[in-house]
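The complex appears here without one of its protein chains, the remainder shown in place.
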């Protein structure tokens, strides 16, 4: 940002730009305003990641509109989250995209090459947690990571988890996904020496209170190295895992 | 109770008792009324266990009074819970009792012989859970059980727990005590084939919300065979473990 | 487990097994991996109980797949919980099972002979609690227990409960099921001398907050010998009651 | 009120009062303004009960000031609630009052004669609930009611309660006071045919959450005829019980 | 109850009854057992009020069954609560009943004559609270009370309430029904000198949290003489108001 | 009000009005009673704003009835909130109104001229908050304010907000609307020097708990000058913004 | 801000400033960095109000340090909130300040002249709410407003409030402060036609849950024109009231 300002100031100094234009330029919004949304067309530059469209609460018309603006700006690939299969059907006509039904994600454009420091392991406590896990896994793949899936390894059958110690130990980042009592995050956190991202899910009933139980449990994990994202937030976990898996010296 | 009624009715039929006395007898309260409390002097008969005095919220005078009534009724041994060391000091003068400072329990009279189907294992997640664990362990001993203590085996260092698999596997009942995320109960519940009594503790800070996190976590345990008692309720767990460890055919 | 390791080590010592095979064998997972689930085919040996399939959140295809794996492994009978009547209809074609509509349970294979130390009594506060009660009762029967049902004996009409004192007093384990204020558990807990498993239900409205009121009430029961499972968790109560009713010396 | 307005209007019509004075009179505040408080000196007329001073959060100086105003207005007897023994000591010098230490109440002036339709029964679940019970009982006595105390009759020993059925059945109003699981209100509510006022108390620990458990439990009582006041609100219960016990035809 | 026992004892003494029969008689349950429910056929005698059927969570078959048992026992009139209009349609065929759609109540048999000490006033904060108010009002009428309805007098337009001071002041009992902030109960409680039963409703949105806001508000009412029943519990309020309005000396 | 009373008193004094009529007049309710509602026909005079009809929980018949009364009283324009598109369709036949589908508002009669001290800026964190924002914006317009809309400027892309500093800085009142973490209110509150009305929305999932997260966040805003209305309460924000934007010396 | 940038750009264009200095100037932080705090020395210009020091959680040394920086920058008067009387004693030595013990505020420098559109009325439900009220009142005075105090006018004695209708009606802004059930805000909101700022207080006990009850109640106020600040946040209310009372056309 310093550099941009310097460039503009140099242009002013050298008479190549009027003051009015400079003011405008300095304050110019790096986004496109389409009324109901302001898609951020500079984010790839600023944050190293394309804008992601949070699909929930948006009409397919709104999503289509935002995609159009982004494609015009050559923002591709694009990830659209929380898309129902009905909405995906509607979106498909006219946009070249792939739909991942379990993950409820759409991807416009091509998946990138795999890169990163290592593999991201996505583990779930049960079968019912798989949709959240797929959201995390496909998101991580969308950003160019190799993903290992390890599903239904909840702590009620500890040997299922311990039987995969090698995969756990060799992962670069682990995403631990569980509902109900959420103990998976603590157990994995105590076994591995890499960052663990815990995702509570709303799987369960009664005193799980829609994921609150798992959230609190993960929050209180006695294992260090564990941090938590929102209930059912597979996307957030995959996004953060990508960042960590692509760490480099600065 | 049927038998008692029968005896009374027979006495009436045989003219050995007036109707008024019979009415009185049938409705007679099987407890001693000392105003501020009504210690239950029949409980040993009715429930196979002496009355326990819940010490919290009672003055030492009140406790002393209740103990006196019970001793007069030959109710011994007596267990007094939640007694601070100061209160214990006061109580000791005049009553022949032993104080267990970590457990904050007083026992009047002799500990019974060990009996029961097997051993009761008391496990804690951390060092800070030990007071609750001792309340459970000494209570179980008070009722005549052999107790194995396994402290500081929280899931953040799973090998500490797994290193004691033999003791876990051979226990008759396990009491799993943990604060923070309470995952210990689920992990133990998935390993053993005996009843597991989970005790959430108020150990922790922040989002542990004084034990709520552990309580919800244990409540949602995905391992079957686990049930839960109140936060910090070591006594309740020890009492119930005794009942289970003394099950017999009826 | 020690024995298995010893056998393997002996085979290695005697040259009957290579080191590589031994490593493999020691770490071999005692479950079948079918991608979306990892049914535990050793549990009967390890925990004395067949794997149970938690039906909620699984498609009928997934359930069918898990059942197939288990049947191949000669795991039978099988209990499937939380099955809607529609799902049961679908599952019935091709699998030989019996559906219990009130309990929403499917059982594949034969019910075992009745055994155990005594009878398990299942009591409910009201008529609306019966589905949870049936889940508990049929589960207990699935594991070979004799069950006595005592429904609609809530504390607002105490004589209904007191009229069944004999059955209460002679039970080996009592499962007390109630919504709303959940007082049934405390009242029964004060009457009997056997373990009481309390099940809060989501029956009620307003300040029952989907079972929270009953859960807290049961958690705070002033009667010792009471422990609590999750809201509406009839299965968990039946499973635990079976364990307690089959206690034996070890 | 109509009458007062009529009198004023008549005075205006007859020229005995100016319009300005009439406006003033109609809007005149029926209380004394002493800055930090506005004691209501008409309440005895309007609501049939003297002003009560809620002592918590007031300095002894403020309480003394309010009492002075009320005594000047011949408002006596006066009830002061939530007074610590230290504050009571301070207040005693200069004011002629009696202090009830368990109830933490002060009464200035004489207790009235007993009156009312019948007796008010105050029952508690345990010994620790007695301070709240005494607040209720002395309040009821302050308003001229005969009070029967029945303490430590919690549902964990149901026979203690059932042993007093006569007193329960013959009460005009019952105040049921309990902490922990609060089941006492439901059980009493199912036994008697008079109004039951339930008072949750903050007695308990862990999942009692400072009285929340008892409050929710009482709120959800399946027994009709039960209503609830705030946690530890003995005064409110005694005040309402008095109103009900002094009902008359209108 | 004493009398019944006396009669039985006399019969035994006089040889008119065997001991076995006497035991049986003393313990005989005063209810009819129809499996899924145990309607209480003695309640009219014991509590001065017929059994009420809580319709929610019961099938129309179950309701019909309970009604039949009660009619056979000459229990009439009968009140059935929480009946949807569809269920009412089904029930009407074969049972002679009247349905009150706003109150969602059915009444089998005739309404009694009006009696009681005075009128019961039912006030609501808004139009949306009317269904709960009608449940309360019709319940009170079912038990023989004269009811005055005062709807939509919420505190945001205080003059609407103050315009009805006469009716408020002359009521025997007031039922104050409000959702959202529930201030109506406090305001009425400060105006009248009769018992006020507050009913929080689930009317509102956002931070009303399904009635929790109104419940807490009413619970904390600074006006004495106010007690609270469960959210939306119009029946409970009407039932209790009847009891208070029919108080008599004992 | 003083003046009205004075006029009445003068009329009495001058013999132009009887005392009875005067009493009646003074206590006359300034509203129309149509049974299920008491629309306030004086509010325009008293509070400078016409009655608003809260549409939720009212039938279209009830709404139509209230509108009729108000139109007869020449109360126009009328604002009806929380009207679904289906209800709007029904209402349109026979009433001359305009429906704002995003805001779910109906307006009967003409919008007023723009007036006020400045512009009201309505900002949202995301696209999904727009319905609440439109409710606020159209309400403000209904009361005669100029409104600037600034949507989708959530803090995750701070430059989008900062790009509109001029509009923010020059607003008279800002309405900050956001779900999820609700940070928008704090950020705007730290930038502007005018009153900020924060509206939490129920937009979000998981730990947003239907708006609770945003509500607490806004409540705790470290920026002074921010106050909060109920979750999703766009109307309340627009109404209050109007009041502030029309402040004048008194 | 535009102007500042323009000035800098002009200086660059005219060669009076180097590009490096310009970059520096544009990004220069308008605050003083003293390590543990960054007092904002431009706020008076930017927001029309001096920095306020939130005293809670700061040592007297830290406060003294911040005051020094501000005085050096000629930031005066200064308001320091949440200062205990002990801290005030310490601060007084060396700083020329006035301490308001009830409000727990310190003011360095002179109070300004009174100005603004009208008077700010501060009302409380009870005597115990006065500390919060004084924090609000003195804050408002600090910013140059005339304040009217109206204490102990809770809704349990409505005539005390109605007796001050003139003051209420003529206020420019009302701050309604109440604990317990918080009804005061709704009642005042329904009476006045100016903005009402509601402040819940932690006054109360039991189900007031440290102010949560009052907060929810105020949040749900059915009266429009009411907004809410944090529990016990008298400063925030006074600050906002000042802003509203100093509104002017822009």
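Note that the chains are named A, B, C, D, E, F and G in the order they appear, and that numbering of residues resets to 1 at the start of each chain.
The definition used in the following text is that contacts are C-beta pairs under 8 Å (C-beta built on N, C-alpha and C of every residue); 3 or more make two chains touch, one makes a residue touch a chain.
Computed from a predicted model, the values in this text were never measured in an experiment.
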Sole contact to the chain not displayed, among A:155, A:177, A:194 or A:207: A:194
Chain not shown: contacting residue from F:71, F:148 or F:212: F:212
Those residues of chain B which, in the complete complex, touch the missing chain: 126-128, 130, 151-153, 157, 159-160, 163-164, 203, 205-208
Missing-partner contacts on chain A, residue numbers: 1-2, 46-49, 52, 117-118, 165-166, 169-170, 172, 192-195, 197, 215, 219-220, 224-230, 235-236, 239-240, 243-245, 247-250
Interface with the unshown chain - residue positions in chain C: 2, 5-6, 9-10, 12-13, 15, 19, 22-23, 26
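Here is the rule we use: only the chains that are shown with their structure count from here on.
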Listed pair (E-G, D-E or A-C) duplicating the A-F contact set, over half by residue number: A-C
For chain C paired with chain G, centre-to-centre distance based on mean C-alpha positions, whole Å: 58
Multi-chain contact sites of chain C, meaning residues that touch two or more partners: 126, 157, 165, 206-208, 212, 215, 219-220, 224, 230
